[in-house]
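Please read through the structure below; I'll follow up with questions.
One protein chain is absent from this view; the other protein chains keep their places.
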Amino acid sequence: MSNTSSTSTEHKPYQQHHFDSMHQQTQSTLLGIWLFMAQEILFFGGLFTAYTVYRILYPTAWHLGAASQNLWLGTLNTVVLIGSSVTIVMAVHAARHNQRMQVMKWFALTLILGSVFFGVKAMEYGTKWDHHMVPGLRWDDGHALHTIREHAHSDTEITELPPGIQLYYSLYFVMTGMHALHMVIGFGLAIWIMIKNARGCFNAEYYPHVEYFGLYWHFVDIVWIFLFPLLYLV
Amino acid sequence: MNSKENEPKKLTYLNAGHTVKSWLLSVDHKRVGILYLAAMTVFFLIGGVAAGLFRLELATANPDVLDNDTYNKLFTMHGIIMVFFFLIPAVPGVLGNFLVPLMIGAKDVAFPRLNLASWYIYMTGGMCTLAAILLGGVDTGWTFYTPYSSVYADTHVILAGTGVFITGFSSILTGLNFIVTIHKMRAPGMRWLRLPLFIWAQYATSIINVLGTPVLAITLLLVVFERAFGFGIFDPQRGGDPVLYQHLFWFYSHPAVYIMILPGFGVISEVIACFTRKRIYGYEFVAFSSLAIAAIGFFVWGHHMFTSSQSEYAALIFSVLTYLVGIPTAIKIFNWTATLYKGSVELTAPMLYALGFIGLFMIGGLTGIFLATMSINVHLHDTYFVVAHFHYVMVGGMMMAWLSGMHFWWPKMFGKMYNEFWARVGAVIIFFGFNFTFFPQFIAGYMGMPRRYHVYDIAYQPFQMLSTVGAFFMGIGLLISFVTLMSSLLKKENCGRNPWKATGLEWNKADSPPDPHNYPEPVVVDVEAYDYTDERIYQDA
Partner (left out) sequence: MSINTELTDDLNHTSVKGYMMVFGALLVLTLLTVLMSKIHFGLLGNAVIAVLIAAAKASLVIYFFMHVRESPRIIGFIVLGSFAWLAILLLFTIADFHAMYGEGSTSLPHAMPW
């Protein structure tokens, strides 16, 4: 199943020299990007493993921790992020049809939606900071217990912090923090692509950056699709 | 050998650009391989010096050379540097980078700039780790077990952990690069089952790199976050579980040992085929066994945790699966040995290393099966038996394979043939030095000597003393090999395209040293691998 050289004698300006053909280049790059996605799945997977183990060990802490989250903000963020996936899909669609201004528009919308996500996240982080619920950096048992009791919707009286509660919040911050970091990187990439687009680097035949950024952004969306129920809905 | 003194200087990857910048910014996979070689040699030296120091201490039962903390730091640094900066990147980074495109008939890897970036990432991680050493070291062991590493240690865990984290991405990206290269850039006619076994081995290694390393990355990051921010992830006082850390750590670190050894297996296949003048017996079995090892290797990590309060049921399953992973390896050993039968064996230096490999890796591998047996493991865990086991597979195995490969492809990489007599001397001294270093450790461990202790019962002293003397000789052997290889660079005579008369595109179609673009004329493959009946390999270049 080896690749044969392209029969076309035309050498595209964006074909790199070590490749025999554009087809080989695009296929190779696609494979490379997906392998990168594979390692990202395993990267976040380690966090999900830690989450699952501690959920098994500390079910009460997990339940109360999730209850203390703002469900509406979390749902809003989920919808916002899914929306930003749609805008990126539209951007790729526009790139395929050589619609440069549309690509810019859809990218801009994506960044706006992403900013909304960050705004909401900042609010959530800020609230936890105010309530002294950041393990290691700003944690106070009394404040934490008060907040948890406020949000708990069970009938039983909660007299003390459940064991493992700090683990829940530690993982919450690490998991959402890693996710947010990936979004920040995505923002940077998006701006770079918008600049390249403005300079006319893409056309209907050649828009790999747009396509591959789309893959990256969708991946970030998928991580949140799993984070949301596990951290907010448990 | 041809004398080329009267011919005009040929353009090779070595002389195409003489500036430092042309080397440091080169995207030529061959130059990147040389960059890795230079860096790795320095790291190996540092790791070796650390070992030399604590071997001096271990020769006697009393603490006369090092204090407790320094001893802990030295074995930790030895482990971290040897594992993450030598064993894991050595064959893929140097021989892999150099040879993969050449062996498949490509002009370069799929992503040459990513390749160079991988080297810079490796160096950044290395600098971080060296900084940790210079600032006072780490004493957690290369395994960074929690909660000592995450809560209680007062050494530079964050810096060392970050260094390893960064270097991990070098492995991941190199693996990614090789997978795409092997899938997409084979020359016409280079079918999967015509690939050299080195390529199969490298492919299997790359899969493990991509799937396993990210888990180590996140695990070390969690330890770093716990230390830096005070998050309670592995802190027992807040409910954290050290066994969770161990599961996450070993999920990568067991397959990591296959990352270390599989490329070595690839080298051995090439060397044995060449110096028996035969196709490797059971080519397909050897090829697929690499994939089998990569796959099964992910199911056995719990054998590092038999005494860590892991449940008995998990331990049982891991034990049985560990026996299973020995089978594809055994298949390779049988097949290499079968290749020797009725072969025309030539005992060159690479072949001496390869033959040594077979014997020493077999001992290492079999003792691994002993350790996989729960009833035995309970007594031998954390003793010198384990230390001897992994040094037999990693040094007697992997390091010998590395040296075999370096000697074998040295003429291709640099166009110069090393002095065969001194190379053989080096190989023999290393072999004997190695066995005197590590065999006594099996005995000491079996008698019960714990590992990571520098003050020990006097009964173990004769074995430790012998081990230190052996290490000294192994060091001499390494020095001789190093000088032999390096001094070959001073020779004027070029060794010719195919001094070994080996099969393979890199020997028959590429110059020694190769052209910057590998194959100026496009390559088409029309022979099976290891076809030593093909007359063309005997033609002069």
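When the chains are written out, they are named A and B in that same order, and each has its own residue count from 1.
The rule is simple: a contact is a pair of C-beta atoms (placed from the backbone, for glycine too) under 8 Å apart; a residue touches a chain by one contact, two chains touch by 3 or more.
The structure presented is a predicted model; accordingly, all values stated were derived computationally and were not measured.
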Could you tell me which of B:299, B:370, B:432 or B:532 touches the chain that is not displayed?
B:299
Tell me which residue among B:68, B:311 or B:533 touches the hidden chain in the full complex.
B:311
Based on the whole complex, identify which of A:57, A:73 or A:108 touches the chain you can't see.
A:57
Thinking of the whole complex, not just what is shown, which of A:45, A:177 or A:208 touches the missing chain?
A:45
Quickly run down the residues of chain B that touch the omitted chain.
183, 211, 215, 243-244, 247-248, 251, 298-299, 301-302, 309-314, 317
Just checking the interface: what residues of chain A touch the absent partner chain?
27, 30-31, 34-35, 37-38, 41-42, 45-46, 48-49, 52-53, 55-59, 63, 71, 75, 78-79, 82-83, 85-86, 88-90, 93, 96, 163, 211, 214-215, 218-219, 221-222, 225-226, 228-230, 233-234
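Keep this in mind: only the chains that are shown with their structure count from here on.
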Chain A to chain B: how many Å between their CA centres?
35
For chain B, which residues are in contact with chain A within the complex?
106-112, 114, 172, 175-177, 179-180, 183-192, 210-215, 217-219, 222, 225-226, 229-233, 238-241, 244, 247-248, 251, 522
Chain B touches which residues of chain A in the complex?
1-5, 17-19, 24, 27-29, 31-32, 35-36, 38-40, 42-47, 49-50, 53-54, 57-58, 61, 135-137, 163-164, 166-167, 170-171, 173-174, 178
